[in-house]
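A single protein chain has been removed from this complex, and every other one stays in its place.
The chains carry the letters A, B, C and D, assigned in the order they are written, with residues numbered from 1 in each.
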């Protein structure tokens, strides 16, 4: 009876993955592979920053003003171990970039994670129950979407930072940024999940499960949720890039990370002041790193969107 | 009411078939190798004839229709064979040349009338556009013909309907509009891909009757692609049974239904529950149609065939005349050994 | 039809405006400023940058000349009638921009306005008690005690036209809380060398020459275009590309580049402003816990731990002047022998900290702003870094002035920056009474750390009423000495002041008070 | 239709009320307004007096109602720092931002739509792939980095365009425009370019996605089967069907651009509302922050409502829905 399926050993999860269209599409996309490698490299180096970088740029005691504004190593006056030169505080640019990238990535991931949890949870509820819950949640979303994200982030960030007690300032600023970015982007996930939930809820497999008395919570989590994740996954990847950009923008505008805990945006803002004085390396390298990071993320997200879109296959 | 066919040179009407497909193969290159969706398919449709192409999903019947229209989706391609529409070879035409042939020489009707019409244009606009494109008529002339077409496909109050948008039509009426559009330039051939599947039973009968009538009146040849043997029986003159990308049997409708030659056709006919007699157990063909990337060697049907012999798995049978019909089966062609 | 005519007139109007805009470039200063003035009303906001700019439109009774000596302006002469009464004789024939005559009533109205209860500037005229119009061109000013610095204060008290104030219901300073705009906030009527043509806040303020100015113009300008460009990089770019021809605060790091540009010259000197650090002297630190900053050894250690020479060289590009005293050399009361920077000795600093019982250091808040002083963000980081290296744990808090000032003023800062130029008084007394004096009454307003040194307070109070200049200056110097010995505040440097101007200007005098006086500029 | 409009308006009012609430919370709780208004020398009596005059001693709800009532009439109070009517200040700056956004939008449509169409219909060609790749870079570059780069290259090195400001403006009475003067036109080039870069890629990608979607649809297949030529299919049938999302997004993005322009305005010192806002944030000039928030939201909401209503006019399906 089970004609073509019997006889073959059942593949494991990993084998399934290696054999999947997704993996195959990935392998055949040069740009996606390239982007993944670059991204992996950026992330690994960022998280190995304490090991890799010659200096801890957040440790005030490690900064030596004598080493201020040294050019990159290949230029005249360049000094070991400052491969990419130093800024005006004697902060090693390479170390600053590695640590700054780490902050950017952490804020990006954290804000995506927070907004995912909130967005998926609320989206599932709105989509599954409908009615007034749906109405209230979606109206809140409308309001948040009516205020452009940069504005929300600036306001939240600048307002909330005021209320931070000094003891929490160091962790607090990053947390505030995460919340500021997440506050906006959960709406997007909530909407996607809600729409998808409303579709899935009517599907027959959900009815079949309801017929055997599966409780609503389990229905949502075990049945509906896994089937809404594909578009969410794509959106999350692209939003990760966006979150990094927003964080950089806020820091550039001066309402983000402070100069003694620089993220990439802060490094660019500070470096921008030295653009005309000849110390171009202070602004150039962080800018390049930021662009590389976001381009890689977006390229991967772009590929993922096409690869996971059943209509494009 | 009869549609005036666009005058065609007298001699070509009956002399050449509306459609002549010879040895057509269609391939889809995929990462797991090249899929042969259609394998060596041949069929002819005479003017004024309805050829039913029947088969289960995945048998390649729709792809045959699309290949004739030159509308295979990327990366599908015609690998072999020749297609002549009204005597003109179309499979070698460039896209630009094909564009001139489509609509003018051959029309198409698709399954879902809801999505087949551009929602942003009125029905009249879409009709006039198509008519003028192929006939060079003036706008007023084209409008006149559009009215005539709508009337001929049985749409009441066509003057009013011309100014309406597709969403203002019911499903059956919309399918009539689609048929009118396919007929707009008086083609010799219409590819009707599951034209009744999306419709209710009572409407379905109206549409098949309409197709039958138009075919008789205008002499257009129709390729009726469907999975519903009943529709074929009601509508077609001849039938082509497809299985796994190949034609396994073809012949006049009555003969194929009542006296099928190929084991697959036999099984298929027996599997349809009868409207008249009640049996305890339906005859069934075990298993399911192979996927195109795992087509069995020799006769594609042999793993499911109760009569299969060694030859069946070794060699591909060709379509051979058996009485009034043709079948591709070694049983009919001198045994399975 | 009607519409098209309207459109026509608009277009013609537009064309005319375009023509005007392109023809009036003759002797124009295009001024790229680091920030906008906040108002056109000099009394609405205690902001010296605004007041400095408005001095081109409004004038006081007296003014500083090119050498920063006081000279007559709207008053031609003055005499001290009694220790508490000064009589001013006013200049005749002076006209306001709207044509009204200048009289003693105008001075009276202006004094009332600036000393009004709601005026943010009333602290700038601390000795004022009342005034009395003697005749059209004579006015008496009554003081609440002997006060030698009245003229210095008056340089910055701009004179309004009374009639204009009355007509526009602007006799009182604009009161933000009332929720209405003051007329003087966006209109002017002064006697000065330039007349306001137009103003778009944060975009452009345009002045034209006042042909009817009472004084003999030493300038040849016809127009001043004032444009705030807050981003330093953009400001430099605009200067390099020739879009502006004067920048009054060029970033020090860009000076070599600007000097190298063929069309520009850089004017630099050290500012009168001394930048210093203040200490929280309350019983507890902001974060709680006993306050080590009350221990003199700790403050000394903090001073010794900072390598000001290195900062001068790297952060300030050699442009600043390291200070050992809280006032600049040209300020009366300055003493050269006291002006000895503490020097850099981290070992001794550690020893002192150990002696005080803080060998492991302690945590404290270090509050800086990011735009008040030259390269403030950078030198704060550098200082924090140096302190870290002797074992202290400064928590650096950098933000805009508007956010940091409430923290500093309300005692929510352990260590903070402050710059003091003694302007417009140009006398050590200014810093003594406003910063170093204990917080009592109108004194010690900027004593944000809340310290109290009775001896210093006494010297300050005596200096206030001492009419003999030398005695007074000695008292002031003595007070400074106490401040130095006790490390009440930690002087850092006199910050550099750099203007970059186009070579088209033949004369563009720079003043140590960092005030561009357009009436001395020739192109 | 009427019900639709009313519902749309009700929704808009709800959104505006919520945003106003947010603005009010900022206004009320970001620092003590009294602290911001009075200087350090003020006595406790002065403070209490001011508190009473501002109505800060009233219950929260009363304060909010007053705030909403005044905001509805455009009265956002006067700026702490500039002491001018906040609405006047914003109105003064509005033309600058609006012109910038308009020009940027124009550029993005002119460039983005054709690029989107090309990448959709010639999906496999090298130039389509190049454009697609470039668009990822365009969407990834932070606009401040782009702005700095543009200034460096086109102002400082090449000296072609001004680095800052708006150039000469022409006062039309109710509007000041930089587009009528040469220097104004030169000045807008770089900021508009920098602002539109992101937008171009957005439009391009949207058009591409929509085109691909529409090109796959049955009615396009049917149109091809009728022999409609490719050009007519692409531009008459397909493009028209994907214009609505493009129009929607463009209109919605105008709201977003107005806000996003603050980055560009900061880099190019463009005297628009965004610069005003950023400076207000720096100086904690709360009335301006609150007013800007409300006004941007209002623009957003109004554009949204207009788009929704245009929808009903453009799409025969929605038009016909009311019988």
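What we mean here is this: a contact is a pair of C-beta atoms (placed from the backbone, for glycine too) under 8 Å apart; a residue touches a chain by one contact, two chains touch by 3 or more.
The definition used in the following text is that contacts and distances are computed from a predicted model.
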| item | value |
| --- | --- |
| Listed names "Sarcosine oxidase subunit delta", "Phosphoribosylformylglycinamidine synthase subunit PurQ", "ABC transporter ATP-binding protein" or "Dihydroorotate dehydrogenase", matching UniProt entry of the absent chain | "ABC transporter ATP-binding protein" |
| Visible chains in contact with the missing one | A, B, D |
| Touch residues of subunit A, complete complex, unshown partner | 1-2, 5-6, 10, 203-205, 207-214, 223, 226-227 |
| Subunit B residues touching the omitted chain (full complex) | 56-57, 170-172, 200-206, 208-209, 212, 227-231, 233-235, 253, 257, 267-276, 278-286, 288-289 |
| Positions on subunit D where the hidden chain makes contact | 2-4, 6-7, 10 |
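Please note the rule applied: only the chains that are shown with their structure count from here on.
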| item | value |
| --- | --- |
| Chain pair with the higher count of C-beta pairs in contact (C-D, B-D) | C-D |
| Most remote chain, CA-based centroid, reference being subunit D | B |
| Distance from subunit B to subunit A - Cα centre to Cα centre, in angstrom | 51 |
| Chain centre separation in whole Å, for subunit D relative to subunit C (CA means) | 38 |
| Residues of subunit B touching at least two other chains | none |
| Shared interface positions of subunit D, touching two or more other chains | 31, 148, 152, 156, 266, 282 |
| Subunit D - residues contacting subunit A, complex | 11, 14-15, 18-19, 22, 26, 30-31, 133, 136-137, 139-145, 148, 152, 156, 212-213, 216, 255-256, 258-260, 262-263, 266, 277-278, 281-282, 289, 292-293, 296-297, 300-301, 304 |
| In the complex, subunit C residues that touch subunit D | 10, 13-15, 17-18, 21-22, 36, 38-39, 41, 44-46, 120, 123, 174, 176-182, 185-186, 200-204, 227-231, 233-235, 237-238, 240-243, 371, 400-403, 406, 409, 442, 445-446 |
| Subunit C-touching residues of subunit A, taken from the complex the two chains share | 59-61, 63-66, 68-69, 88-90, 161-162, 166-167, 169-170, 254, 258-260, 270, 272-279 |
